[in-house]
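Here the complex is missing a single protein chain, while all its other protein chains stay put.
The block that comes next holds chain A.
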């Protein structure tokens, strides 16, 4: 079954001038809130959770982060994407306190029911583990990134 509407064209960011991790998380979450995907409590929940359970991951191609919250803060599932020009320091998922990773791709996840989105989450991880696909995506413009991600997540 194809995964529809996983991404939103207006929730793909690759030209933000923000350099601060929390400010970026706040910005992305606010845009998701404005589009009705998440509740007003989502932004704070994501930022707080990132402090306790960081989500940075070093994959073959880039540092990736998958910030998200508990499902109670979500109205409708979506993945917002931000590709930053200058990589941002995140802490490593499940790592020691001092373990850091320079993150180029932020996939902010709004998940209402993980059981419903098993395929989507599983496929997202297959994409960000794929060096070739990630190298390709990073060079594209906003619209093309959206098309490409949708294509990859549905195949």
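Quick note on the criterion: a residue touches a chain if its C-beta (ideal position, glycine included) is under 8 Å from a C-beta of that chain, and two chains touch if they have at least 3 such contacts; residues count from 1.
Heads up, the rule we're going with is that contacts and distances are computed from a predicted model.
Trainee: Could you tell me which of "L-serine deaminase", "histidine kinase", "Transcriptional regulator" or "PTS system IIB component, Gat family" is the UniProt name of the chain missing from the displayed complex?
Mentor: "PTS system IIB component, Gat family"
Trainee: Of A:28, A:43 or A:66, which sits in contact with the chain we cannot see?
Mentor: Checking each option in A:28, A:43 or A:66, the one touching the absent chain turns out to be A:66.
Trainee: In the complete assembly, which of A:35, A:49 or A:148 touches the absent chain?
Mentor: Here the residue in touch with the unshown chain is A:49.
Trainee: Residue-wise, where is chain A in contact with the chain that is not depicted?
Mentor: Residues 49, 52-53, 55, 57-60, 66, 68-71, 93-94, 109, 111, 114-115, 117-119, 121-122, 124-125, 129-130 of chain A touch the chain absent from view.
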